[in-house]
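Take a look at the structure below.
For this view, one protein chain was removed and the others were kept in their places.
And then chain A:
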Amino acid sequence: MAKKTKKQNDAVKDDQTKVSLPPSGFKVIVREIVKDKVALAAFILIVLILIFTFGGSLFLSKSSVSEINIVESYYGWGQNGHLFGTDDGGRDILNMLIMGGRNSILIGISVTVITELVGLVVGLVAGYYGGLIDSIIMRIVDFIQILPRFPIIIVLTTVLSHYNAVTLVWLIAMFGWTVTARYFRSFVLSQRERDYVLASKTSGSSDLKIMFREVLPNITSMIIIDVVLSIAGNIGVETSLSFLGYGLPPTTPSLGSLIAFANDPVNVINRPWLWLPATILLLIISLSVNYVGRALQRAGDARQREN
């Protein structure tokens, strides 16, 4: 008995966030989102941005976007058929915005796929087995979380050979999985003493089966919430790195590298078309994806639903 209370204390202490019970199904989530008009608007915005970036990129070839044409450098808004003008190399900002937006979203999603898979498995194992395995895993998680993430990633981008977008995904994911693992661990920890787990154990189910066939379905709504919020967070990390100049390679446009034009005071005052569209696009992406994530969180939290 004493052992159990200690575990519960640990769960509370480690995460300081309340883990709510999942709703009965996806229907509840869909209903809540539709009921929340702002969330619906945010969702529609996301769909429009996806159509703009991914649809738009189908009409562009990578080489034509990054082709340098000095004669056309620094056109302003709408000059010579360039809606958002051109940069120092005469590249069309609208095209770069489409490609950059697509790249940033793709990186955000790719990183999330990795961190979610790794974090889920690690969190399930640590929370389900508890004890020594849990202690060892959590020590590693703690350690990775105290490492200075940005400096290490930036140095590695300059040191690693054959550095490209895929490397960047792995570098960001290397640090990102720990948050997800911690999040799921705390929930699984609260499930392991539940009757359905104990019953399944007594009837002879294997640990793997209990973890993935019985505990996992109980956290599907948590996974969806975490995926949405992680995508927003990871887009933020990638664009921040690209903004600093050490994210995506220079030949690959990113929203961050477009916003980095604002590092030059001359561009800030005289050439807002270079960085303002990307800034606004990233602003809309961050706000709407996070809003949908929060709405899902509210929908998933049964105690808040009635309010």
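Here, a contact is a pair of C-beta atoms (placed from the backbone, for glycine too) under 8 Å apart; a residue touches a chain by one contact, two chains touch by 3 or more; residues count from 1.
Everything below uses one rule, namely that contacts and distances are computed from a predicted model.
Not shown: a single chain whose UniProt protein name, out of "Ubiquinol-cytochrome c reductase iron-sulfur subunit", "Oligopeptide transport protein", "Probable glycine dehydrogenase (decarboxylating) subunit 2" or "NADH-quinone oxidoreductase subunit J", is "Oligopeptide transport protein". Although one chain is not drawn, the whole complex shows that of A:F43, A:F84, A:Y246 or A:W273 it is A:Y246 that touches it. The missing chain, though absent from the display, is touched by one residue of A:L58, A:V71, A:L132 or A:V159; that residue is A:V159. Of the residues in chain A, those that touch the hidden partner chain are 9, 13, 16, 143, 146-152, 154-156, 158-159, 232, 235-236, 239-240, 243-246, 256, 259, 262-263, 265, 268-269, 275, 279, 282-283, 286-287, 289-291, 294, 307.
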